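Report on the following structure.
Every protein chain except one is present and positioned as in the full complex.
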Amino acid sequence: MYILISQSLINGILAGMIYALIASGFTLLYGNAGVLFFAIGEVFMLGAVLLYCLIEGMSISYFLGVVIVMALLGTFGMFLERAIFRRLTGNDLTFAIGSLALGMLITGIVLKTFGERGKGLITPFPGSFKITGLVIAYDKLIVVGVGLVVIVALHLFFSFTKTGRAIRAVAQDVEAAQLMGVEVFRVKSLTFFLALAVAGLAGALVAPLYYVDAFMGTPVLMTALIVVVLGGLGSFPGAVIGGLVIGVLENIGQTFLGGTTTLLLFMIVIVMLILRPEGLFANE
Amino acid sequence: MLEVRKLTKRFGGLTAVNNLSFEVERGLIVGLIGPNGAGKTTVFNLLSGYHKPSEGDIIFNKKKISGMKPNKIASRGLVRTFQLVNLVKNGTAISNLLAGYHLQRRAGILATIVKTNKARSEEQELWDKAIEILKEMKLDKRWNQSVSSLPHGNQKALGMAIALAAKPTMILLDEPTAGMNATERASVIKAIHRTRETGVTVMLVEHDLKMVMGVCDRVIVMNFGHKISEGTPEEVSKNEEVIKAYLGYDETNRSGKTVYN
Partner (left out) sequence: MNEVAVKTIKRSFAYFIGLIFLLSIPLIVKSAYFHHLLIMIGLAALLGMSNRLIINSGAWFMGMAAFYAIGAYGLVLLREKVGMDYWSAVPVIGLITAAIALGLGYATSRVRGIPFAIISVAFAEVIRLTIIKTPFLGGHKAWVCPPPEPIFGITLSSKIGIYYLILVLCVIVGFLFHRLEKSPTGNALMTMAENEELAESIGINTTRYKVVVLMVGALVASLTGTLFASYIGIIGPTSFSLMTSVIILMTIVIGGMANIWGPIIGAAFVTLLPEILPGQAADQNIAYATIVLLTLFWLREGLISLPKQLKTYFEGRAAHKPASISGR
């Protein structure tokens, strides 16, 4: 029993970390750029796919690959911001559907180039260690570790650096931020960079643990959305804590309740949103 | 007409309105004044149903309305205007005004869809009434224009016209002359007098003390959520506490008007 729960807990934290990263990306984009970026699931998938290509195709080492993936996707984000989102005015629904279409496009391109079958990636950190009867794989530990480092780094960035605080200022009140001398466009570009880099990181981290295919983003998007809304739209801490909580709940649920977990989870989400629509950590 | 008893509103740790009691008699024009942050807008929000009181009662026309939803209170005859222009920005002048007649319409939803004779004639009547009102505001030529293209003064006037279209027995005007020049202010004062002549009781929140003293029959003064004085404009302007409240306020903020609300 203890092993069962603990193992679920560990897997839950792992999944929660991934959800936290993706949800952070989404919530950053919403809070700062007002964009409902529903293609974030596909960005996650791209992170995994790109890492695969880098490692298998170009024999680049794991950590370097991860960094390159983040840089690439971050730049892609900046490109999206400048080329598309800056030019666009229009209501939220148009953006939402547009980003869904973008996601579809990305999936299609990946299907063509990557193929339809899922591909496996050999784990860069084989082996595991035992502690109190639990088996903890090294690679899972690395994922949680890296995730934690990135999240803490982001938190420090937002709290203590000038740029980080500028980003938060824009999220709260664009006009006030402008009056205080913040270059809003620069902030938006940076936000897109960070958001996509973080989502891509999540994908890259997951890649060696399971397998990589073009459709891995879709189920993740749904959960990430739930995390974002429960944690409070636009709230970075909300996304992180929400992600971890949902990850753990989901895993424990799977272990004990099996198939109906998702159903129950959705019902809980509906009830929670009815009771507290703004989310748990509503706007900073 | 309107009776407020021990009204209190707390937001978390902050008490915006504290044990407020007053009465407004039918047919009067009553002003609610006080320095910034005194709680005046909160009082209006409580009266019109946008906030629920933490304690206390609001009695309108002998019936308790505290805690009712805004649309229910409006249907009882108490309607409010808003400090910042509150219109349907994508709509035209006339569509906004016609919306205000909502409470007066008798024809059912199905009847208006099928366009029965009764529905059609009622709509025509309301249309004519609306055009009349727009004519008085010199906006009749712009009936089909988007309200966002109208000047600020007209927008506020339209807001008041919409509220009056709901045929209230008492109207709450939230800073009706905010952001207006002298001519616009004069026409607002005229409109307020005319409203009273049609039998509607008026209560207003204002920062422009001169205007309030000129227009109101009675004045209630608030500070920090309390009522600090009540009476005719002369009585109140001589009250020491009132002078202190405004003087202290005046020292930090020259003209008694605020830059932005």
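A and B label the chains in the order they appear, each numbered from 1.
Everything below uses one rule, namely that contacts are C-beta pairs under 8 Å (C-beta built on N, C-alpha and C of every residue); 3 or more make two chains touch, one makes a residue touch a chain.
Because the structure is predicted, anything quoted here is derived from the model rather than measured.
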Omitted-chain contact residue, chosen from B:27, B:70 or B:231: B:70
Full-complex contact with the absent chain, from B:166, B:212 or B:228: B:166
Contact footprint on chain B, counting only the chain that is left out: 48-50, 69-72, 74-75, 79-82, 86-91, 95-96, 98-103, 105, 109, 112-115, 123, 126, 162-163, 165-166
Hidden partner chain, residues of chain A it touches: 36, 84, 88-90, 92-94, 97-98, 100-105, 107-109, 111-112, 116, 222, 225-226, 229, 233, 259-260, 262-263, 266-267, 269-270, 273-274, 277-279
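By definition in this document, only the chains that are shown with their structure count from here on.
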Averaged-CA centre spacing for the pair chain B and chain A, given as whole angstrom: 48
